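With one protein chain withheld, the remaining protein chains of the complex are depicted in position.
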Amino acid sequence: METTSSSLPLADKPKPNYLTASYGIKSWLLTLDHKRIGILYIITLTTFFMMGGVYAALIRLELLTPAGDLLSSEAYNRTFTGHGVLMVFFVLVPLIPATMGNFLLPLMIGARDVAFPRLNLLSWYLLVIGGLTAASALLTGGVDTGWTFYAPLSSRYANGAVLVAIVGAFIAGFSSILTGLNFVITIHKMRAPGLTWFRLPLMVWAIYATSLIQVLATPVVAITLTLLALERLFGVGIFDPALGGDPILFEHMFWFYSHPVVYIMILPAFGVMSEVISCFSKKAIFGYRIIAYSSLAIAALGFIVWGHHMFVSGQSAYLGLVFSLLTMLIAVPTAIKIFGWLATMWGGSVELATPMLYAMGFIGLFTIGGLTGLFLAAMGLDVHVHDTYFIVAHFHYVMVGSAIMGYMSALHFWWPKMFGRMYPKTLAKVAAVLVFVGFNLTFFPQFVVGYLGMPRRYHFYPPEFQIYNVFSTAGAMVLGIAYLLPLLYFPYSLFKGEKVGANPWGAKGLEWETASPPPTENFEFTPVVTEEAYAYAKEGEPVVH
Amino acid sequence: MSESHEAHHHIVPIPIYVAIFATLLVLTGVTVWVAYLDFGAMNIVIALAIAAFKASLVVLYFMHVKYASKLTQLASVLGFVWLAILLGMTSSGIFTRDWIGSDPGWAMQPLDAGAVHHDAAEGAEHGEEAEAPAEH
Partner (left out) sequence: MSTDHHSLVAHQFDDAEQQQEAATLGMWAFLITEILFFGGLILAYTIFRNKYPGAFQAGSHELNVALGGANTAILIFSSFTMAMAVHYAQLGKQKLVFWFMVGTLAFGSAFLGVKVYEYNDKIVHHHVPGPNFEYHGEFANEVNPRNVELFFFLYFAMTGVHAVHMIVGAGVLIWLMFKVRAGAFSQAYYAPVEMFGLYWHFVDIVWIFLYPLLYLIGRHT
């Protein structure tokens, strides 16, 4: 980029950006540009999301009536497992870090690329290979263990393509590890001059905390799945009690990874919230440092609460007490963030743009999801609602209501940066409101029906529960339409959308100082940072349209 | 780029490498020797203490962590700390789970059967059955 630095950036002369720098399938499949890899992830994850969505639609249709009339019990088991495996391992875990993180992280820290671009491309290939492996398992024979692969069901008794699905999840795990490793090093070593830790956007702090979890937690699930596969292959009892193994050991090892995974999904969404809410309140974020530290606190605490999934599994009651208490503690840094965002909006000039609508929806849904999590941390209540639809509702409020809302908010916020064009704003707002309505209609009745005792993972249920399930299925249809709308207007906007300049929202942050779409090496000059993040209180830069 | 750049090219003198090498060999002999002495439950503790000491020598000198930046030093212990969390919490759970009498309330034991009957007598409509772990 130094070779072009002598020419002044001219206003309207089209210069090559990362999209037009080269053409052809090969230039994409072999790209080392973090922005293109981010786009590849968006396409991949959208595909997996639609596959998982088909399974969700089948589940909701089956549950419309109390009888098992659409799917056999066997097929139903395979359906909810397919939904869970695809959505957790291949959509939610990579969702924001791999798409938005890849695109934005080097831009936000003023770097030309991530620290290890080849490793970055390898991560994408691993996710695709893992996803295709798991999808082939789901389509040929299916898996009936649930996404948790609990032993000894998965190691001895399940008769589906469990091994293939495990291999798929294992490969995707390494994709996640490599992405996390890459981002940690990038944040440590690639920041622009003047960009100290406490000038970083909070999104970067959130991605940093997320990446640490990916590095520290994922290897454990990799070895767990390996042991599971070996037990299934050789019939040696690591987890199977009939052979001298210990099924609780599997649960400990599995949840050592799979609880922190929730924070892999949700922490980056927290980061998006900080960016979007301060931008559309035109105010500096309230309590920058404490929000930054709370990301790290959540990442660390998230590792010592996993036993709350095992209160009724035969886990030690004493350890259960410890886990219960620690789980409640994690509400503190989480609440700090929520209050920080509310205080940021307070007194700001709030603009209800599409990203902000999603962000406000996020706050509402996450508050419900988080607070019901506190209920579940109390052992007594958890015994009552364990394995009921209350749990299903709770984790969908966190994983869909929050993580996917955060992703949608991010996508609408940075879309003009990615492609230099704006989507149809009114239509997008309609979709945002529909998501919120459809989501609550789908999952709120599940809290009620779960509390009344409807168990998860069965497709028969007593007739008195039908009314809740009818609401839920109707809500799922609204939600499905709301998710389909962006699939239409985003591609449309690529060709017909209004062209925008570098900073259509008047936002702060280095990514808004380069062109939309950015050039291949991100910046014409290496930026030098001289101010704090979110310096909205000062006179803002003129909005470029 | 706020991390310090110091000491990345620190060159460790050869005699230090040789001394560490010799110490590691001697400690390997000591490990075998003490394994044949009876310290009761302390045998495993002694063996692991020697192994941990040997590992620290390798990390500090062969892997240059003694001369590395604070950040690298932090990274070199982070993995072991997290391993301690995994080992500590899991084994404390598994080793204490039989502590409540001989009859944990949630297993399929007479106590539980009584509770189920009690529920049934009340005509409870919720389908709370004894949990089979494999179905969670």
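Chains: A and B, in written order; residue numbering restarts at 1 for each.
Convention: contacts are C-beta pairs under 8 Å (C-beta built on N, C-alpha and C of every residue); 3 or more make two chains touch, one makes a residue touch a chain.
Keep in mind the model is a prediction, meaning the values are calculated, not measured.
From the listed residues A:122, A:164 or A:243, report the one that touches the chain absent from this view.
A:243
Which listed residue, A:56, A:121, A:135 or A:222, touches the chain dropped from view?
A:222
In terms of residues, what is the contact footprint of the unshown chain on subunit B?
1, 3, 5, 8-9, 11-12, 14, 17-18, 20-21, 24-25, 28, 31-32, 35-39, 43, 47-48, 50-51, 54-55, 58-59, 61-63, 68-69, 71-72, 75-76, 78-80, 82-83, 86-87, 90-91, 94-95
Mind listing the subunit A residues that contact the chain we can't see here?
These residues of subunit A touch the chain that is not shown: 1-3, 106, 111-117, 177, 181-182, 184-185, 188-190, 215-220, 222-224, 226-227, 230, 234-238, 243-246, 249, 252-253, 520-521, 526.
Assume only the chains that are shown with their structure count from here on.
Distance from the CA centroid of subunit A to that of subunit B, rounded to the nearest Å?
So the centroids are 30 Å from each other.
Considering the complex alone, what residue numbers of subunit B touch subunit A?
Touch list, subunit B to subunit A: 1-3, 71, 78-79, 82, 85-86, 89-90, 92-97, 99-100, 104, 106-107, 125-128, 131, 133-136.
Write out the stretch or stretches of subunit A touching subunit B in their complex.
146, 148, 150-153, 157, 188-189, 191, 193, 196-197, 216, 220, 246-249, 251-253, 256, 303-304, 306-307, 309, 312-319, 322, 384, 386-387, 452-453, 455, 457, 462, 464
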